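Note that one protein chain is taken out, while the other chains of the complex remain in position.
Note that the chains take the letters A, B and C in the order they are written out, and that residue 1 is the start of every chain.
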Amino acid sequence: MLLATLFESGISIKHYMLLATVLFAIGVFGVLYRKNAIILLMCIELMLNAVNLLLVAFSTYFGKADGQLFVFFIMVVAAAEATVGLSILVLLYRNARTTDIRLFNKLKN
Amino acid sequence: MSLDLVFYLLGGLTIGTALMVVLSSHPMRSVLYLVLTFFLISANYVLMNAQFVAIVNIIVYAGAIMVLFLFVLMLLNLDKENGPKGPIVMTISAVVAAGSLLTVVVAALRDAVIAQPVLPANAANAGLVENLGQLLFTKYVLPFEVSSVLFIAAMVGAVLLAKRDKQIID
Amino acid sequence: MGHLLFILPICFALIVLFVPKNAVRIVGLLGGLTTLVITVGLICTYNSANGMHYFVKQDWIKGFGMTMHFGYDAISLLLLLLTAGLIPLILLSNYKNELASNRLFTSMVFFMQLGLTGVFVSLDGLWFYIFWEITLIPIYLIAYWFGAPERKAALLKFFIYTFVGSIAMLAAIIGLKSMAPSFAYMDLVNVALTDKTVAFWLMAGFFLAFAVKIPIFPFHTWQPDTYAKAPMAGTMLLSAIMLKMALYGIIRWLLPLFPEALETATYCIIVLAVIGVVYGAVIAIKQNDMKRLFAYASLSHVGLIAAGLFTATVDAISAGVLQMINHGLVALGLFLAVDVIERRLHTRSLSDLGGIAKQAPKFAFWFAALAFASVSVPFTSGFIGEFLLLKGIYNYDWIIGAVAGTTLILGAVYTFRAYQLSMYGPVNTAEFADLHWSEFVVFFIIMVIIVVLGVYPAAIIDFVKPSVTNLLELSSISTSLAK
Partner (left out) sequence: MDALIIVFASGLISLFAAFSKKPILVLSSALGGLLLGIVSIIYQITGGQSFVKLGYDGLEFTQASLYYSLTILVFAFLLIGIGYSRFKESTEHIGEYIGLLLFSATGAVIMTAFTDMFMFFLGLEILSIPIYVMAGSNKHNALSNEASLKYFLMGSFATGVLLFGVAWIYGATGSFKVSEIAQAIFQMNIDNTMLFIGILFILAAFLFKVGAAPFHFWSPDVYDGAPHVVTGFMASVVKIAAFSAFLKLFHEAFAMAHDFWVPALSGLMILTLFVGNLSAIRQTKLKRLLAYSSITHVGYTLLVLISGSMTSVFDMWFYMTGYGFSVIALIAIGISVNDEEDKIEALKGLGKRNPLLAIAGVIAVLSLAGIPLTAGFFGKYLVLADAWKEHSTLVIIALVNSAISIYYYLKVFGAIVSKSETEQAPIKLSLLTTLIIVITIIGMIGLPFIIPFL
């Protein structure tokens, strides 16, 4: 149990909150910045991981396991979302030969 | 304090790789950086004594989900694509949006008061497999079962979308 | 028996949709007359001593304060009679038209009757609003389906104007209800409006809805276009009955509910109404289109009634009720006269007409009679009504009264100008068949009633006076509550 005392050392929960927020912001930035749908999907995964990190940090801090259980369900959902998202992309690619979201704007007019 | 150092090292690396996911122009590199990010996040979990989550994170995320991504990338031959060349306005607005999100949250966190934990006796064991398994199959068994609905829906959906119809082959 | 007022129109509106085409006319007339008989029956059994007579009085949705309160007093009864009487006349006046044998048209007229009846018997704020809104749909559809070719813009304007007005009223009703236990009429009347600004805005909400529909001067711009573009039956419904809804609303709701707030606003409102009286009359003089001319004339006449009602005296309000009935009859007759001309000559512009009197003497006689009724010569019902209204306004403020008095002269000018240009002068039109029996019957009935009421106006005035007195007592109760 060498590391269980993490929060009693100089590192506080706030450090992890900060780290998770930065990761989340990077994910959001990626969603807004990138135009390739696959990378967008990856950025969303990054956001979910930031959430996981935050939850695990709180869970350890409170000494309650339900935060970590929630993380499992987030993983479940992330896997399901990834499956569906990728199959949507495959479908799109088959019809349009691209995954660049800028080219999907026929509905706008 | 060595623990501090470990944290700062891991944290810095995580942020760095995450940034590379977003910034690298090559989709394949993005995927690999993302895998690396997941490994580093898992290391953070270990640091927080959440070993089981750490392992699952590697298996599910780095192992399964990212392989799926790689697979699709290779399947669609997308690894040639260059980075984003959107208008500069878009880039700036993306930076501003994400930056302001970060600033707002961080500013708010500066004087956040966190509820003091009421640590039960076995707090240190919270993240162990035994403890988690116990909870998952007793208290949280219904969400566990309900997530099967989610999976079957996702499976059916993926089959529906990705399956080639007969008409196209003809 | 009161329930039949709702049941009959619904039944006939539905029955008419399924009868064979050549029976539609008869079934329509039959339906109108049955309701008329019921209404007359209600009037005969009405006893003014009992005040408000509720025929439905029960809670509907308790938690939300919605009640089912329907009832009538003498004022409601007279307007019900007007509705029930004019609906068969409107159907009859279109008897010769193809319109009368149209199932949808007849059905819509009955839906219209349902809505109007509902407005006149609702003693619950929300139901009043509901029926008020419902009347919009059939009149819109009648004008949309059977109106002049370029009707859409005018109709849109009409719908949006009136809808905005009624939305304001809905806001006011909701606002008023938030201070009362339920929507029931007596509960709303008993609300103590201590805050003057709130009272003013609630009053303004109601007023806007009524002002658009009457219409009072600055809110009238939808009216001439809509009247001109609607089919004749639609115009008749609009001017003869529908705008009475708003006048009735003033008597039943605005005066008893907001006496305090009205004290400050009455002067402005009366001035606006009288501006409408003069403005409508002056514009009418210059019109070439007969339908527009009578539309403006209607604006002028109704403005006078509205001004009179706002003086809130027993005499003026009783005279207002009399004048409402008179205006309904006269407007119906005049628009029918225009329609008679338009059906035969396919024009209604005064510059194209002339000499009809020589070709159709019977028509010329009845039209002249109506013209006299319209300018309120003695022994027509308009005479005593307008006289009492003007007297009421004069007592309120003699300058306004004097200005409003010019309507008598101006009214004569535009009415006889229209009559002269169309009936006399050189014959410059093709053949003009004289009146069809159905048209004759309509003119005859209208004139008989007008003359009877002109000779014996007390029949109406004595009938409504107790109810009007009751109403004004309510108004003073809520004034004292506010203090």
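In this text, a residue touches a chain if its C-beta (ideal position, glycine included) is under 8 Å from a C-beta of that chain, and two chains touch if they have at least 3 such contacts.
Computed from a predicted model, the values in this text were never measured in an experiment.
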| query | The complex has one chain that is not drawn here; which of the drawn chains does it touch? | reply | A, B, C
| task | Decide which residue listed in C:Tyr72, C:Phe105, C:Phe159 or C:Phe383 touches the omitted chain of the complex. | result | C:Phe159
| message | Touching the hidden chain in the complete assembly: which of B:Leu32, B:Val46 or B:Leu150 does that? | response | B:Leu150
| For the full complex, which residue in B:Leu75, B:Val95 or B:Leu109 touches the chain that was left out? | B:Leu109
| message | One chain is left out of this view; which of C:Tyr129, C:Phe207, C:Tyr227 or C:Phe432 touches it in the full complex? | response | C:Tyr129
| query | Footprint of the hidden chain on chain A, which residues? | reply | 13, 17, 20, 24, 27, 31, 37, 40-41, 44, 47-48, 50-51, 54-55, 58, 62, 64, 66-67, 69-70, 73-74, 77, 80-81, 84-85, 87-89, 91-92, 95-96, 101, 104-108
| message | Using the document's contact rule, name the residues of chain C that touch the chain not shown here. | response | 60-64, 126, 129-131, 133-134, 136-137, 141, 144-145, 152, 156, 159-160, 163-164, 167-168, 170-171, 174-175, 177-178
| note | Across the whole complex, the chain not displayed is touched by chain B residues 104-105, 108-109, 111-115, 117, 139-143, 146-147, 149-150, 152-154, 156-161, 165-168
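The rule we apply is simple: only the chains that are shown with their structure count from here on.
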| task | Find the geometric centre of each of chain A and chain C from their Cα atoms only, then give the gap between the two centres in Å, rounded to an integer. | result | 67
| In angstrom, rounded to a whole number, how far apart do the mean CA points of chain B and chain C lie? | 71
| said: Residues of chain A that contact two or more other chains, please. | reply: none
| message | Applying the document's contact rule, which stretches of chain B touch chain A when the two form their complex? | response | 1, 3-4, 7, 11, 14-15, 18-19, 21-22, 27, 30-31, 34, 37-38, 41, 44-50, 52-53, 56-57, 60-61, 64-65, 68-69, 72-73, 75-76, 78, 81, 84, 86, 90-91, 93-95, 97-99, 101-102, 105-106, 109, 112, 114-115, 117-120, 123-124, 126-127, 131-132, 135-136, 140, 143, 147, 150-151, 153-155, 157-158, 161-162, 164
| request: Could you pull out which chain A residues touch chain B in their complex? | output: 1, 3-6, 9-11, 13-19, 21-30, 32-36, 38-39, 41-43, 45-46, 49, 52-53, 56-57, 59-66, 68-69, 71-73, 75-84, 86-91, 93-94, 99-100, 102
